[in-house]
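One chain of protein is taken out of this complex; the other chains stay put.
Showing chain A:
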Amino acid sequence: MKINKLPVVFFEVEILDAKTKDKLCFLDKYCNCFLVFHVFVSDPQWYPARQSIRLDPKGKSLKDEDVLQHLPVGTTATFYFRDLGAQISWVTVFLTEYAGPLLIYLMFYFRVPFIYAPKYDFTTSKHWVVHLACMCHSFHYVKRLLETLFVHRFSHGTMPLRNIFKNCTYYWGFAAWMAYYINHPLYTPPTYGEQQIRLALTVFLFCQIGNFSIHIALRNLRPPGSKTRKIPYPTKNPFTWIFLLVSCPNYTYELGSWLGFTLMTQCLPVAAFTLVGFIQMTVWAKGKHRSYLKEFRDYPTLRSPILPFIL
């Protein structure tokens, strides 16, 4: 990172606790060209990821890349310290929350004992759509795991620890609820039979490819190791042309995939999961759309957050 060749100026820096305003630390000769720091670095309990250093007690956290000289401070700089609580890396959270549904669904699929009546233990369903559903569900989560490991470039390293419990309850709970009914000995296949299943599978695969294309396109926007943000545009891949109409097509395709899966299994718990997921993704898409509009003056006006022209 380039640092301007300006005369070296020394700052006085004091760090206060954001809540109690206690003085935590005072440095009387801090160089302007230094990056924003972290405190208590000798104490392993206070790892940098859980420290928020900010100019205002209620304001936004400063970034690691910020340089003291470029901040709106006088020669005496006051910073506020806030403990973000125990943190966990995004990669860890994603891997855990996706591995769960993969394994849980398979347990129901293979009819592991104590789930259904003993006479059904380790039997397989006589409906071929149940096997297809298992393949689709497993494929979906394997894809997510691989994307987490090899495709995604995360802006933030960590999130609060309590999120992993919340997220895993959500993913694992819904996976168990869905899998219980789809793999149940009394499962009823879709009303319109093969036609319905074929259409559903087409929609599902189309949206899986679409979702993957978007993830790749977003990854390519950002050079390795950087945290820059750019407007995503359609590429040569037709699945990315949806960028013309939507800010977060990854969510659009995700919704499509789950609609396909709902149609394929004709199972109400799957529909419920799709609905809840759609609500959450809409909230995220609207937020992302708003931050795109704030950050980029020339952001395309035709785009909607998640559903073309609608939402």
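Assume contacts are C-beta pairs under 8 Å (C-beta built on N, C-alpha and C of every residue); 3 or more make two chains touch, one makes a residue touch a chain; residues count from 1.
The rule is simple: contacts and distances are computed from a predicted model.
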| query | The complex lacks one chain in this depiction; which UniProt name from "SNX7 protein", "Phospholipid/glycerol acyltransferase domain-containing protein", "Very-long-chain (3R)-3-hydroxyacyl-CoA dehydratase" or "Epoxide hydrolase" does that chain carry? | reply | "Very-long-chain (3R)-3-hydroxyacyl-CoA dehydratase"
| query | Among A:45, A:155 or A:191, which residue is in contact with the omitted chain in the full complex? | reply | A:191
| note | Of A:175, A:197, A:214 or A:267, the residue that touches the missing chain is A:267
| message | List every residue of chain A that touches the chain not included in the displayed model. | response | 181-182, 184, 186-188, 191, 265-269
